[in-house]
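Of the protein chains in this complex, one is absent; all others appear in place.
Naming follows writing order (A and B), and every chain is counted from residue 1.
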Amino acid sequence: MKPASRIPHASAAATFIEDNERTSWHDASLWHVRKKRDASAHGLPEWEALRQLASDIKDHTLSQLDTYLEEFEQSATANGVQVHWAATAEDHNRIVHQILAQKRIDAIVKSKSMLTEECGLNPYLEARGIEVVDTDLGERIIQLLEQPPSHIVMPAIHLRKEEIGQLFHERLGTEAGSSDPQYLTEAARQHLRAKFLEGTAAVTGVNFAVAETGTVTVCTNEGNADMGVHLAEVQIHCMGIEKVIPRWEDLGVFTRLLARSATGQPITIYTSHHHAPRPGREMHVILVDNGRSEHLGREDFRNALKCIRCGACMNTCPVYRRSGGHSYGSVIPGPIGSILTPGFDLESSHDLPFASTLCGSCSDVCPVKIDIHEQLYKWRQVASEAGYLPLSKRLSMRVGSWLLARGQRLRVGGALARWMMRTLPKSMFYNSLNTWSNSRDLPDAPETSFRAWYKSNRSNA
Amino acid sequence: MTVSLFIPCYVDQFFPEVGVATLQVLERLGCTVDFDPRQSCCGQPMANSGAEQAALPVYRNFIDVFAEADYIVCPSGSCVHHIREHYDILGRSAQGDRVRSKTYELCEFIVDILGNPLLEGSLNARVGLHQSCHGLRGLRLASDSERNETPFDKVRTVLRGIKGLTYVELSREDECCGFGGTFAVAQEALSVRMGKDRLADHMANGANVIASADMSCLMHLGGLAKRENLGIEFMHVAQLLTAANPTFNHAGESRQHLDTAV
Partner (left out) sequence: MHLKHPFVLGTKAIAPMRKKILADVRANKPAPLPQPQLPTARLVELDAEARLAENAAKSKSKVLRLAVDDSLGQVISTLYPKEQSIGVGEEMSELSDATTKRITAETSVAELADVHLAVLRAELAVIENGACWVSESAMGHRGLPFACEHLALLVPRRQLVETMHEAYAQVTPNRQNFGVFIAGPSKTADIEQSLVIGAQGPRSLTIILTE
């Protein structure tokens, strides 16, 4: 699913920030989640060793990905699961549709899956007359609002409870003006329970797929994935090929890291392990490539495939917190989105690696030690070489580079600039053409540079 | 020990007093300090904008200028991080590798190479210490709030001899100031908002001086503070050291006298 034409992140962020109070609220909400992660991480003495272990398992897996995918297929098939391979998003959607069409299913429940979001499954099925109900509370809220998720773990984090209260009043018949989360959640519970009890087909994502045993592991707090799957005739689990892990015991590492990184809780309420369909029913797993094998070949960027979709990078990112997920215009926003999306579609996302100060906080919270901020830097070079830097920028870089390649040039150019700043009217430098000056004073322009001072006071020349 | 100073281009031109303070501190610590006027810039502004290739002549100038240096010391974590981490596109060379490995940020040089001497002084200041991201997470000058590691801080270590200096406790101890190089203008709204949030944190916790080992952060925060008339002072770590000890300000070299030096 590609956004047709995006507003550049800088503009979207500027718009978001105009609402000062809302920005403070959004920033504080996400910072709070970051702090909960910190408390959890600092409470486990072996935290950094665990991160390294997870990183190493993922590195190893990617280096043998074909073998592990084949092993998973073999294990799952032996358990009675039907394993499908989808080269593209379109293939994935077709496969899901045909599984449903074969059983004449016209309504499904779906639990959280960024992969299905990536493939645009919902609109695909709806266009073919299949009702899709997203059952994760946050996902259901944004589904009713016809918005994309703004965060991969907390899809409705950008919404105030009053807005949700208004939505539920209109769509679920709750009391007007009521915004109590308990009351609203109860209403959603009853509404979604009815859908689960219809029990035809359930689609879920996959947190980890174990090659050794064919286990499909799904982690939730609400239990909605299980409510859907265990009451359904057909269960379909959709995953990117990078979600496979080698052994059952590797789950010990990832289940200790995932929830702590995502929300600070020691584990999700439910960690479900699906192996085989219920007697008389069907279980399907769809392995999706959709650009991942290509990304695997990118030496500088393949590490992004280690991602376990915890969202910690979003929670810590000072830019994400103050601009919101929607300002990225990509399926996956935030730091990880800014290094994955350009591999997928550079044309529509070339500005995302620049939506960052390269502060490095993301890399230090990533449970699998993806070098996110280094990849952001490298994508900038790729974007520039592909011709995405505007002409004015390219020219100023050339000029800057010439000027700064010799001490002599810096000396002369710098002295001239300072002279102009001291001599010419202030309005030459404090105007709308000089963006810096909108909210910040320029530094004072001293008469003597350091190099001039050194020459006068220290050098023997 | 001979130390070759590398002064960031914008510090050379706009904050020369930081360069002077850096030199004075190193001399006080017994180093013979030189400054090669052929030096220019580390190339980071271009590279961070994506124009790494355009910055190559700037990189080469750095390597050439400092080819014979024993130690290259720079009062900027940002420049040093760039030189050590991003000059690999020059390709490996004995000279290049050597120069890069000899390039140090000021605080890490004092702590790790000079044997962590005590720099005594006294300065009454409530300091909000701003850990620049490149220094902190790039050069690991201190433990950050993200990782679970034994706390350490080379910046505070360098400043430990200053009596009367207290640190304010910030609500977010190491969040980015929002400068980010060209981000400061390309994403102006975000940059300003991030900077204002940092300033608010320092002010709310009673800082009267915001100090850092990186002038770029201070230039950004200082510019915002000045526009808002916040009345807060901004000092580089080297300036804290020289301000704390009057013997640093010998004739002709004090901050106040800088502009009249011949």
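Of note:
The working rule: a contact is a pair of C-beta atoms (placed from the backbone, for glycine too) under 8 Å apart; a residue touches a chain by one contact, two chains touch by 3 or more.
Because the structure is predicted, anything quoted here is derived from the model rather than measured.
Contacts of the undisplayed chain with the visible chains, over the whole complex, involve A. The chain omitted from view is touched by exactly one of A:118, A:282, A:351 or A:374, namely A:282.
Among the residues A:138, A:318 or A:367, only A:138 touches the chain that is left out of the figure.
If you put the hidden chain back, the residue from A:14, A:41, A:57 or A:340 that touches it is A:57. Listed residues A:189, A:398 or A:422: the one in touch with the omitted chain is A:189. When the missing chain is restored to the complex, the residue among A:143, A:255 or A:363 that touches it is A:255.
Looking at chain A, the residues touching the absent chain are 29, 32-33, 46, 49, 53, 56-57, 59-60, 62-66, 69-70, 75, 78-80, 82, 84-87, 91, 94-95, 98-99, 101-102, 135-138, 141, 154-157, 159-161, 164, 181-182, 184-186, 188-189, 192-193, 196-197, 199, 213-215, 221-224, 226-227, 229-231, 241, 246, 248-253, 255-256, 263, 265-282, 287, 289, 293-294, 296-297, 299, 302.
Simple rule for what comes next: only the chains that are shown with their structure count from here on.
Chain geometry summary: the mean Cα position of chain A and that of chain B are 33 Å apart.
Taken in their complex, chain B has these residues touching chain A: 7, 9, 11-16, 18-20, 23, 33, 35-41, 43, 45-55, 57-58, 60-61, 65, 85-86, 133-134, 136-138, 144-149, 172, 175-176, 178-181, 183-195, 197, 219-220, 222-224, 226-227, 252-253, 258-259, 261-262.
Across the complex, chain A meets chain B through its residues 9-10, 13-14, 17-18, 23, 27, 31, 38, 41-42, 44-45, 47-48, 316, 318-319, 322-323, 354-361, 363-365, 373-374, 377, 380-381, 383-385, 389, 393-394, 397-398, 400-402, 404-411, 414, 417-418, 435-436, 438-459.
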